[in-house]
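One structure below.
Yeah, one chain of the complex is gone here, protein chain that is, but the others are all in their spots.
The letters A, B, C and D name the chains in turn, as written, and every chain counts its residues from 1.
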Amino acid sequence: MGLELDFSVVLERWRALLDGAALTLQLAFIAVICGAAIGVFGAIGRRGGNALVERLCGAYVEAIRNTPLLVQIFLVYFGLSSLGLKFSAFTVAAVALTINVGAYTTEIMRAGFDSIHKGQIEAAEGLGLSRAQIYWHVIIWPGIERVYPALTSQFVLLMLASSVTSQISAEELTAVANYIQSETYRSFETYIVVAFIYIALSFVMRFGFWLLGLALFPRRRRLGTPL
Amino acid sequence: DLLDNIMAAKKIRIATDLAIPPSGMMDASMKPTGSDVDTAELLAKDLGLEIEWVQTTGATRIPNLQTNKADVVISTLSVTPERAKVIDFTDPYAALESVVGGLKSIEVKDWDGLKGKTIAVSRGTTQDTALTNRAKDGGGFEVARYDDDATMVTAAVTGQADFIATSGTIVNQIGVKNPARPFEPKVLITTFNLAMGVKKGEPHLVAKLNEWIATNIANGKLNAIYKKYHGTDLPENMRGAS
Amino acid sequence: MGGDLNINHLLFLAHGALWTVGLSAIALVGGGTFGFLVALGRVSSSRAVRLLAASYVQLIQGTPLLVIMFLSFFGLAAIGFNISPLLAAGASMTIFVAAYLGEIWRGCIEAVPKQQWEAAEGLALSRGQRMIKVILPQAIRIATPPTVGFMVQIIKNTSLASVVGFVELTRSGQIINNSLFEPFIIYSIIAVVYFSLCYPLSRLSRRLERTALQKKPALA
Amino acid sequence: MNAHSAPPAAAAPVVALRNVHKSFGPLKVLDGVSFTVPRGEVMVLIGRSGSGKSTALRCIDRFETIDNGEIEVCGRRVDDARLDVRALRQDVGIVFQSYNLFPHLTIEENITLAPHSVKKVPKAEARALAAKVLAQVGLEEKLHAYPEQLSGGQQQRAAIARSLAMQPKVMLFDEVTSALDPELTGEVLKVIEALATEGMTMVLVTHEMSFARGIADQVVFMHKGKVHEAGSADILSSPSTPELAQFVGTGL
Partner (left out) sequence: MNAHSAPPAAAAPVVALRNVHKSFGPLKVLDGVSFTVPRGEVMVLIGRSGSGKSTALRCIDRFETIDNGEIEVCGRRVDDARLDVRALRQDVGIVFQSYNLFPHLTIEENITLAPHSVKKVPKAEARALAAKVLAQVGLEEKLHAYPEQLSGGQQQRAAIARSLAMQPKVMLFDEVTSALDPELTGEVLKVIEALATEGMTMVLVTHEMSFARGIADQVVFMHKGKVHEAGSADILSSPSTPELAQFVGTGL
């Protein structure tokens, strides 16, 4: 075939690619932090006693998990502006991604919390710990530890999925790629380069989470048991 | 030779994006329509060929050509030297007048009036390139890039964007969709020539297409199609003799 | 442009939804078959095969599906395999799904207690017999809930097939929206259709998980 | 209905069950159980599997609510719905068969957790306390180990130390040795014996008859949710009901 690859045109736009990758990571970072917080509270809500809260958290999780992220992003972006609330694309992208990953995190964390043996909770009750203290010391941290690999994967998936925010004018990596490829018509080269950048980003993220895991779960580090 | 193959098969594969009105879109009964669609249909009829539509999106118009999945792309391709390194362009069959449109209620007369504003464009289009360069050279405005025209227009209709850079036709549409936010053309960017795209190294096909384009510009048919969808005539220098 | 939403638009959407279902089915069959091989590769006795399978999984899981779609449709064509959009969408969904299902299933195979392997070994069963007669039947039981759960992701991910010219649910919605400019109505309809395809599967997966959990103490 | 009103007399029993009834659905598990444990005494609860021993113990620490009857622990009415459960549990230490140490915390962190977060004992003081109770169970050198690095017997002793660190007035033990092999069982029983010598009030469920004989001030034999026979440890050697005779015969 007469297709000759020429990467120079793409690579000479490395600054733009770097900016895009940085924005992708930034979006992922914000969504992971806020999503994890939503996940903890969502999971507690799904487990804890109050039927109404349980229903609400359940509805949130189901609505998000069963519809595409792109549709969610459109509804948030245009929904807010129709109500007269105008935020930057970055803000909306971060909010939509947070809402999305929060639902998945809720589900994963719920499974982690549920996996804590009843005996552990009774032991803590027997020591007179309050409900909040039991959650904090006996359920949340060990629960997160158990599902840490699943959480990591979900967060990497979120980073990859953040590419759809290009649709609402967030200048992340895919947006930059689309720009470059329509400016130069070098589609293959662009997509190949971008694939490598995404793979590198996901390695970086996994490595980061591995380091974070070592810091969060000292026992694993001390005993050398992998997460 | 691609042209021989096409003529032998009595079938031409034309790639177009059906989600970029008014060039390519679906009508109320979900049939392809639009200025590029009509152009393609006229071309096929004149050459006595049957059309096989190849659905593309903005990003896949060129790969479709390069990998021989389509013979010709007729999908608002504007001609730039950069792009001409990758594919061959025919002579222009139409032109797109790009403007910056804005809310009627905001007073803007020229580029200076756009200082401090944010202008929405469709990512990677020639408008995008033009505005991005201008912004870099101290244009004083921000560029917000959407993936396609429709999203950009939706942003304008719902209030996310107060200025958009696109064709005048689309600018006028916004007020129709949301009477509370009427838009009007404010500043002319430039006029881009639109051409058909062909894979590199097919001089016969290009020549054939150029010949057809010349004929149909001369007889006014291409102008008629343009006027039907864009509401205005082609620029003077392209208009036929009719 | 367009006018108002009419029955033709809805039919067009329904047609798109059919393709979404069809592509999902292809992805599940193709990805399932290939993913099964990946899972076997991950637990293979050969180090080289294990490494190969692991790299495959790492590579694919680090790449957005959109890019895989693009590269497999146009990339294959560029090296001389001119395949139809259907084949390309099927191939890239297969490549993508196989990496994820392979990994899920490897976990399930490894979740079968080590003692079961040893018991089968002690009975002089060959490696193939151990896998087919002892390990897989048990792994399948563990694997059903997460597999059904993952199908929800498959359904949603088929939307990216638009890049190879596929007009499935999301793309048909986009096409309609781009002539009507009614993002709310149209995206809400799409959301509802996806939800009604995915939610039953989510529920089923949850139910299967629960029954699997209840069975566990009896097995132990 | 004089809950809370009477202050605990010095001579009042630390634990008292009066006609306690408890069902799980249709299953009657406790059917009018009464016993009292005076301060400093050791009561041993025996009986077949399913006779309700664990349930009785769990009711004392309010892990189960009862259907009927009265339970008084350290002057508190446990059957009162308004009971301050956390206050009760500061007075009562409970240790189960499965040690239930917190796997992600070191032994020291396991022990200091409750004193520090419940009783607000300062960190340094809590650490000193941890060293003290660990010495009591002979594990001083395991302060910084994680539970999984300990043998079963050591884990169980650490669990006992964790309860002791709350300085409870009464300790409940539910078959704390049945997951252990004979050698490890020995270690744990020694610790419990030492506690008895120091005058800790205790209720323990065990299947180790020879141990029961050695340590019990009072033995209660439960059968089908009822106290079937009770008395000093002597009843183990000369049971007066055929059920206990049979149980002791098989249980030895």
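General remarks:
Everything that follows uses one rule, which is that contacts are C-beta pairs under 8 Å (C-beta built on N, C-alpha and C of every residue); 3 or more make two chains touch, one makes a residue touch a chain.
Owing to the predicted nature of the structure, the values given are computational and were not obtained by experimental measurement.
In the complete assembly, the contact with the undisplayed chain comes from C:119, out of C:51, C:119 or C:192. Checked against the full complex, the one of C:134, C:154 or C:201 touching the unshown chain is C:134.
For subunit C, the residues touching the absent chain in the complete assembly are 113, 115-116, 118-126, 129, 133-134, 137-138, 141, 218-219.
Here is the rule we go by: only the chains that are shown with their structure count from here on.
Shared contact partners of subunit B and subunit C, listed by label: A. Legend note: the chain whose CA centroid lies nearest the centroid of all displayed protein CA atoms is A. Centre-to-centre separation between subunit B and subunit D, using Cα means, comes to 82 Å.
The distance from the centre of subunit A to the centre of subunit C, each centre being the mean of the chain's C-alpha atoms, comes to 20 Å. Shared interface positions of subunit B, defined as residues touching 2 or more other chains, are 59-60, 63, 66-68, 154, 158.
Counting only pairs that meet the touch rule, the chains in contact are A-B, A-C, A-D, B-C.
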